[in-house]
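Each remark here refers to the structure printed beneath this line.
The complex is shown incomplete by one protein chain, all other protein chains being positioned as in the whole.
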Amino acid sequence: VLLYYFDLAGVAVFAASGVLAARERDLDLLGVIVVAAITAIGGGTLRDLLLDRHPIFWVTDSWYLVVIIASALLTVAYVRVWPPPGATLLVADALGLALFALSGAQLAEAAQCPPLIVVLMGTMTGVTGGVLRDVITAQVPLILRREIYATAAIAGVAVYLALQALGVPRASAFWVGMTVVVALRLLAMRRGLHLPVFRKS
Amino acid sequence: VLLYYFDLAGVAVFAASGVLAARERDLDLLGVIVVAAITAIGGGTLRDLLLDRHPIFWVTDSWYLVVIIASALLTVAYVRVWPPPGATLLVADALGLALFALSGAQLAEAAQCPPLIVVLMGTMTGVTGGVLRDVITAQVPLILRREIYATAAIAGVAVYLALQALGVPRASAFWVGMTVVVALRLLAMRRGLHLPVFRKS
Partner (left out) sequence: VLLYYFDLAGVAVFAASGVLAARERDLDLLGVIVVAAITAIGGGTLRDLLLDRHPIFWVTDSWYLVVIIASALLTVAYVRVWPPPGATLLVADALGLALFALSGAQLAEAAQCPPLIVVLMGTMTGVTGGVLRDVITAQVPLILRREIYATAAIAGVAVYLALQALGVPRASAFWVGMTVVVALRLLAMRRGLHLPVFRKS
């Protein structure tokens, strides 16, 4: 049940990030909402397809789409009045990444996936929405930039699993894991943090 | 049953649009057919995956692939003899968009999806083939251009649902919805019509 609200929060922030990305392009309002919707449902849809969970989370429950449209319209309106600082998209993206990475991990756990695969599933669920958003709006995918990105999701899910293995209750581990993802991303953005880069010398 | 023929018509016109897009690239004949096939089956495949309809429409029925190959070869041959005007790709795309948007909507309805989700499912079924085509052939996705695109699919499916709610029989509503999509797209192309654009001021 808590996961349900996390998914709603995740689609809301990703929808906002989709709107902010679409702003760079000359889309009309419905086009913006379509981009917002694909960004918002992309990661969870992949997660449900891979884990064979049907119906897909948004397919029979209108609330997701209502939240997406509301979030998109609010973002459009907000942006008109207070042009947001450039980092707003990145913050929304960091929250969505964290929410979906942990929800993907938790559902993979519930499906009895081994730990390594829980990490991969969480990471893919977290990054897919943003990758779709960046591909659709023809921007360089965030995942390709130098700062810690997929790494933040991997670290957060790993911490979530490790804490549970140490006996920490799932709900607490969930919150800590999510905090790790967001904190790593925000730190990485602010300081330009990155791991040693693997480069063609 | 009628839906079966609409799907066949949809794959045929999308296959032709795939060939026309591939023409910009130095692909050999089999490569062209692969692009045509991915364009043609993309939208319906996503629809069937999301609605958990198995087998996927083209997986056990050779006719789809036969129609795709025939349509692709005819288009290749035709183009050699009568170089088509530049808008031919756009017209084929508009027909495919309309056919798949309405078929996606109808199947989502049959799966008991709420109306808002019927609209989203129709829109995604309609636009996916073209997005895949444009990404694979490395062109700016039609969906990103200024003229009404996703909006046409949304409007067509909305009209289809509204007419049914008003008591119009499904088959008639289907035809009207399809006509709305095609007409909006063609008008948008011809007049450069677009809704007010959401832009970074």
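Structure notes:
Here the chain labels run A and B in written order, and each chain numbers its own residues starting at 1.
Basically, a residue touches a chain if its C-beta (ideal position, glycine included) is under 8 Å from a C-beta of that chain, and two chains touch if they have at least 3 such contacts.
Treat the numbers as computed from the prediction; the structure is a model and nothing was measured.
Only one residue from A:51, A:74, A:168 or A:186 touches the chain missing from this view: A:51.
Check B:22, B:117, B:131 or B:188 against the missing chain and you find that the one touching it is B:22. Only one of A:136, A:154 or A:178 touches the chain withheld from this view, namely A:154. The residue from A:11, A:27, A:113 or A:180 that touches the chain not shown here is A:113. The chain not shown here touches subunit B at positions 19, 22-32, 34, 37-38, 45, 49, 54-56, 58-60, 62, 65-66, 76, 80, 83, 135-138.
Hidden from this view is one chain, which touches subunit A at 49-52, 108, 111-114, 116-117, 120-121, 123-124, 127, 131, 135, 140-141, 143-144, 146, 148-151, 154, 194-201.
The rule is simple: only the chains that are shown with their structure count from here on.
Rounded to whole angstrom, the centroid-to-centroid distance between subunit A and subunit B, based on C-alpha atoms, equals 29 Å.
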